[in-house]
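With one protein chain withheld, the remaining protein chains of the complex are depicted in position.
On to chain A.
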Amino acid sequence: MTGGERGPEVGLGDWTPESLDVPGEVRAVVSAPHPVLSRAADEVDPTAKETVQLAADLIATMKVSPGCVGLAAPQVGVGARVFAVDVTGHPKAVTVHGTFVLCNARVVEATRWKPGREGCMSVPDLTGDVKRASRLVVEGDLPGSGEPVRLVTDGFEARALQHEIDHCAGLLFLDRVAGAHAVYQRKVYL
């Protein structure tokens, strides 16, 4: 996976969920309106024991939630800038980095904005049309080692990353919908 014109990627290296070396526990997912979803989360020490446990818990919770491709710490009630993403096998995914967790992630480049309809586990009854960059560069730290990464991605994985980074900033997709008539009742439950 190369970054092409968008600068070099500093990938996950040999990081895998197993590198966390702790079993993840499934946590309860909170729904809006919950205050933790609406405030900017705190920066974390990616090497701290509680960050590593949180990372493992996010992966475990994401894996047991049908159709879930990403989960941010605020969604399990923790105001920390940590999230898990895994778009493996999703039909709309192009670039795929597998299962990973990022701490203190930030968007450094976002281009080629495209609309799409999003739903969120923390807003279970609504969906909304949201524009997201389809080319994205994100920097953050890996939990455990604390190694910095620079992920270059696109398409569906880019959308998932922006959605989770928004959660860490206290933003829901509702804060970004395209207009007054761009929110819909969600009728299909996965």
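Methods note: contacts are C-beta pairs under 8 Å (C-beta built on N, C-alpha and C of every residue); 3 or more make two chains touch, one makes a residue touch a chain; residues count from 1.
Note that contacts and distances are computed from a predicted model.
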Quick one: the chain not pictured, UniProt calls it what, "SCP-2 sterol transfer family protein", "histidine kinase", "ACT domain-containing protein" or "Monovalent cation/H+ antiporter subunit D"?
-> "ACT domain-containing protein"
Looking at A:Gly11, A:Gly77, A:Gly116 or A:Gly146, which makes contact with the chain not pictured?
-> A:Gly116
Per the whole complex, from A:Thr61, A:Asn104 or A:Thr127 the residue touching the absent chain is A:Thr127
By the contact definition given up top, give the residues of chain A that touch the hidden chain.
-> 67-70, 90, 92, 116-121, 127, 156, 159-160, 163-164, 173, 180-181, 184-188, 190
